[in-house]
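Just passing along the structure, written as structure tokens.
Every protein chain of the complex appears in place save one, which is left out.
A and B label the chains in the order they appear, each numbered from 1.
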Amino acid sequence: MIDSYWESVLIFLGINTVLALSLYLPISAGQLSLGHGGFMAIGAYVSVICTTWLGWPLVAGLAGGGLAAGLAGAVVGFPALRIKGIYLIILTMGFGEIVRIFFLNFEPTGQASGIGGIKHLTTLPLVTLVAALMLLCLMRFRDARIGRALRAVQEDEVAAEAMGVDLTRVKVGAFALGALGAGIGGGLYAHHALFIDPAQFGFFRSAEIFLIVVLGGLGSYWGPVVGAAVVTLLPELLRFVQEWRMTVFGTLLILCAVLRPAGLLSGRRRAAA
Amino acid sequence: MLRIDRLAKRFGGYQALADVDLAVEAGSVHAVIGPNGAGKTTLFNVITGLLAPTAGGVSLEGRDITGWRADRVTRAGIARTFQQVRLFRGMGALENVMVGRHARTRGGFGAALVRPPFRPRGQEADTRRRARELLELVGLGARAGTWAGDLTLVEQRRLEVARALASEPRVLLLDEPAGGMTPVEVEDLNQLIRKIRESGVTVVLVEHHMRLVMRVSDVVTVLDAGRVIASGPPDRVRRDPRVIAAYLGRDA
Partner (left out) sequence: MLLQQLVNGLMLGSTYSLIAIGYALIFGVLGLVHLAHGEVFMMGALIGLQIVLWLHAGPAVALVGALLGTAALGVLIELTAFRPIRARNGPIFAPMVSTIGVGLILQEVATKAFGGEQVGFPHRLEPVTWRLGPVTISSVQLLILGTALVLMLALHLWVTRTRMGMAMRASAESTLTARLLGISTDRVILVTFAVASALAGAAGVLVGLSFNAISPFMGIDMGVKGLAIMLLGGLGNIYGAMVGGLLLGAIEVLSVAYLASSYRDAFVFGVMILILLFRPQGLFGVGQVR
């Protein structure tokens, strides 16, 4: 039906959307994380271990990868509680690097050579479903008590805590759930890229996911979707300038930052009344 | 209702509070006044858990709440407004008040996923309704849908009161609520405080607006340089020579 090349692109789009939606959660609680690649890596490797060595079906593998990443997210989330702003960015960067270096040296998963020959289990319907589910989750969060708490924490942590919001639960929860989502994304990615090695999950990856979320704007959960579309599809559409793809992409980023600094979807929503 | 015992707070070399004793009777309106820098807001911050005391204790209805974290203090029954308004500017007025209700409701990530969709039911509807009622109480019923950041300063102060009341506190701490108000607005505030007191909430008030303080308080405590220098009925405190000296001496 769809040309298989474009199918692959769409699958990557779906994966990027999943990753961006997952990062959106902690960022919407005010936690700027530049280490999401690390959680993705954990999810990718663990899911491959589940499907390849343990012979589990993909969904179980995704669950395993997600849980492992989520656990890591909870662990990192606690020290991240007291750290804000630029410091948190650096902390999460450091975490991402540590994960990468760990896998670089971890023998059972092939160290720098990574793991190859992964079965292609990721399909477009599956990715679309996962992305849709995550979007649904974010929607449900937003209109509920927890959504208000998240926004309050993002605006003013001190005031939020004074209103009775348990910062630990909200922040660590958002961080861990975000990591879980990234883990699932990593699992989907591994079973589509068919080959994973630590270099694919380094700072570049974390920066890319961060970029997608920020590009789309933080005002709405559609932001990551739009951002993912721009970041994934634009380089494809710019293949005419194949030689200078990254340059054009980089220029577009700069233009975006200058012209729409709050993100592409910035603009006020109606206040709930 | 609320007791402060020998409370002290140091910041490095600076002693912000020293040996502060305070006893707030249930159902009263208790004012805390003093020259700028006397430590009034620091006192509030220590009571509500934003700062940890260096020494001394705070107890609410006999329960020791010293050093409790801010959200725990709120759940225990103390709510506050801020001297520099700290509203959630990116949220609507109604939503701000709904956040105030956080301490009295339940439900986190999991609950958000399994609740019934579309029309808000149960707790959510209840929260919304109560928030509306509180907005009406402070006179902001018509502004429910406005962004908090778009309200006037006086409206914002009133919104903060509504938000604080949403947690159904036993004690309400108001930090300079009359800042920037015209005489008419101050009188409205006076009425509001009385209404709050009538509903059974104890009010502690930090204020500079002397006429309001004299009119609405049952007890006045005076702080100067982090220490209590007088405490008692407003008329007596007003005439206390030490109090007069503290204010005049500071301004001279």
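Just so it is clear, contacts are C-beta pairs under 8 Å (C-beta built on N, C-alpha and C of every residue); 3 or more make two chains touch, one makes a residue touch a chain.
Given the structure is predicted, the values throughout are model-derived calculations rather than measurements.
Within the whole complex, touches from the chain that is not shown fall on A. Between the chain not shown and the residues A:Met139, A:Leu238 or A:Leu253, the one that touches is A:Leu253. Counting over the whole complex, chain A has residues 32, 79, 83-87, 89-91, 93-95, 97-98, 101-102, 104-105, 202-204, 207, 210-211, 214-215, 243-247, 249-254, 256-258, 261-262 touching the chain that is not drawn.
Here, only the chains that are shown with their structure count from here on.
Those residues of chain B that touch chain A in the complex are listed here as 48, 50, 69-71, 74-75, 79-80, 82, 86-95, 98-100, 102-109, 111-113, 115, 117, 120, 123-124, 127, 144-147, 163, 167. Against chain B, in their complex, chain A makes its touches with residues 137, 140-141, 143-149, 151-152, 155-156, 158-167, 169-170, 173, 177, 268, 270-273.
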